[in-house]
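The structure under discussion appears below in the form of structure tokens.
All protein chains but one are shown at their positions in the complex.
Up next is subunit A:
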């Protein structure tokens, strides 16, 4: 109810930004707030993903929806950007690198999510997926907003083609199910990691305006 209201507003606001430089006018005040908003978005998406993943894995059928399911990660699965990173490496990331990693990852993940079979599945599943993709798009824009307000350039190049050369689309339906499983898993891991990334950024960027409003409404 409440959270969804805030979120719809955020998405509408973010998606209607004609050009990101418009954020520059409130640069000093904006960064702290933007980081908080982005943090809240990742928590919201994490919550949404739980329901989406549950529904999607049930659609894939057992063993994919079994809690202890642990398939091998075949070489082909590397096309999905991994959130797993060495601890020291992670702590040593500059703000720019940290934000860029998040931006690149979610842009790619969004592409792959959108490519999930749109034809098959129930209407309910397609609807949930569509909804989640919109939310994820909002997150990508929010991260871009933070980068812009801190004066960092957005990572160059397209947001990641669904199939880069060398890693073809799954050759059979079972492997495609495995890819889908790993996509959802990586999405989950990234959202856990991003919450920590943005928490770290919150502490480093001096918040000129402390936003109590969003913090008071826990997700």
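Everything that follows uses one rule, which is that contacts are C-beta pairs under 8 Å (C-beta built on N, C-alpha and C of every residue); 3 or more make two chains touch, one makes a residue touch a chain; residues count from 1.
Assume contacts and distances are computed from a predicted model.
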{"item": "Hidden subunit of the complex - UniProt protein name among \"Cell cycle control protein\", \"CENPN protein\", \"Cytochrome c oxidase assembly protein COX20, mitochondrial\" or \"Cytokine receptor-like factor 1\"", "value": "\"Cytokine receptor-like factor 1\""}
{"item": "Option from A:47, A:73 or A:91 whose C-beta touches the chain left out", "value": "A:73"}
{"item": "In subunit A, positions touching the absent partner", "value": "58-64, 66, 71-75, 119-123, 172-175, 177-178"}
